[in-house]
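Left out: one protein chain. Kept in place: all the others.
Right after this comes chain A.
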Amino acid sequence: MALQGSEEIEEQLAEPEEIGDEDVSISPAEEITLNVGPGREEDTDSLLLPWDRFSAWLHCICVVGFDLELGQAVEVIYPHHSKLSEKEKTSICYLSFPDSNSGCLGDTQFCFRFRQASGRKSSLGCFLDQFDRDAPVCLKRDQGHYYGYVYFRQVRDKSLKRGYFQKSLVLISKLPYVMFFHSLLKLIAPEYFEKQEPCLEAACNDIDRWPTPHPGKILVLPIMGTVMKVRIPTCYDKPGTSQLVQSTQNDNLVSIILPTVHEVDLFTCFHPVFFHIQMLWELVLLGEALVVMAPSPAESSDTVLALVSCISPLRYCSDFRPYFTIHDSEFKEYTTRTQAPPSVILGVTNPFFAKTLQHWPHIIRIGDMKQAGETVKQMKVKKLKNLKTLDSKPGVYSAYKPFLNKDEDIIKQLQKGVQQKRPSAAQNAILRRYFLELTQSFIIPLERYVASLMPLQKNICPWKSPPQLRPFLQDVFMKTLEKAGPQLTSPLKGDWMGLYRQFLRCPNFDGWFRNRRREMMKKLEALHLEAVCEEDLQVRVQQHTEVETVDLVLKLKDKLTQAQREQLPLRPGTLTKLQAHIDSVILSLPDDLQGILHKPSTP
């Protein structure tokens, strides 16, 4: 019961493949002039100062090492002028190292997320907002948080006092492009550990020459002698399609094509608990307090990111920490027993948490990933009281009763894949599609209802303020489900009503609805403005006094600046039309007033 027929999907794929094949030769310089969206970017790009391009991708790069006297310490921050508060530095220190004695020998990659210290504002802010406009909600810059992408190396080194070389190279960014930054680190970190600071300097210099992270463009990013090619998706892409297809023919030394900047391998991540994926989907959808206890930061962060992304294209709106330690500044806040557990998803590795978070309603325990045979046999959801502090069996511990009936087909399909040794990428694609269809089935009735809250076109009058959106009424919405509910697109039975009722109370609904509202209000403003442009202003001016005409000019000028600032979704040409209207109205006024009104309005 796919929303998009499979034929359509193939079509989507066939086309981009050609793009993937042909566009290898876009140079960064040309990239900038390739048009997507309204064309003001070209001006901004040429206005960029040194480090602006770098800042569009990364806040900074940190090196975290282990000092025998101090413990973990940030050894280097690059570029040197980057600002981090002491609190942020402390967070980075603890979050960049495994926090338990989990013999992570060799190289490990993982990611964490921490709160940004308040009060700092980037002068680049509005310039960066421009990229966010076209990005899907899940890929917008994280307001208020930073991501840390870690490449940790731990190897025996007898020449060192501690007997081990332990160091992390950490990329700090607001962009949630986990796959992209992991690939980037794979190129930079090993070189850095061998060749030290000049390598960082060169890498940062490379990054500062990159085109800005504009969704929808194919970006060619030279780094450390290789060229990475990526495309950041836009919110206009059809979900579940990829525009860049990995080409096996590529010479890895010369260029690397990343098929996705952010999508983790869901199948691999959920492998240890895949009997429960549907229940986990519900838990994430409803913003339930969830903790992942994993043997290593890599497994913990992968699983948390997979959880957060399984409800895509919905954005998970509560806090989530792919890797959380006892040193975290939110440790007390999140582990207190005096309140109900917060709506967050935490990934932890320290066994201490098994005790601290014992009271949490839903616990995913991941064992050693290597014991893969385990997943072939059926597993029950475990009772919470069976959770021992240490050495509990892997599995999902929860008293939760899912609203929807279990979909046996997907489990069977995946199981068959395991037996037939289907490539993990194919398994991942199946699972991703499954989640996408489930989420879309769930969200479409909401979309449909919310769209009906929009006032009718005929109620938009150019000479009155735009009409209000109608309020969201839960009862009315629930009524629509009888005829146009998820049963139209999903074969799954169960208590969908209960699921909606619960969802409407959770932060994910709130975040989703606010975003929708904002978009619709913009649309209303745009429709209103278009209606104004259709009017014959000359006739109106003749019927009104001079004072009123001046007032009209000022109001229209306001509208014009607002439309530009908020980038209203206008029909092309509307702004030019509006400007022409303003000019012609001004011309109908006496000369002295003309002089005053023609001056460019100060924003």
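Going forward, contacts are C-beta pairs under 8 Å (C-beta built on N, C-alpha and C of every residue); 3 or more make two chains touch, one makes a residue touch a chain; residues count from 1.
Everything that follows uses one rule, which is that contacts and distances are computed from a predicted model.
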item	value
"Ras-related protein Rab-34 isoform X1", "Ribonuclease P protein subunit p40", "Probable cytosolic iron-sulfur protein assembly protein 1" or "Protein FYV10" - which is the UniProt name of the missing chain	"Ras-related protein Rab-34 isoform X1"
Absent-chain contact - pick from A:P198, A:G498 or A:G573	A:P198
Which of A:L48, A:L384, A:A429 or A:M520 contacts the chain that the document leaves out	A:A429
Touching residue (missing chain; options A:S82, A:Q413, A:T480 or A:Q502)	A:Q413
For chain A, the residues touching the chain missing from this view	2, 6, 9-10, 13-14, 17-19, 21-30, 33-34, 191, 195-196, 198-199, 201-203, 205-206, 209, 218, 220, 222, 224-227, 240-242, 245-249, 251, 253-255, 409, 413, 417, 420, 422-423, 425-426, 428-430, 433
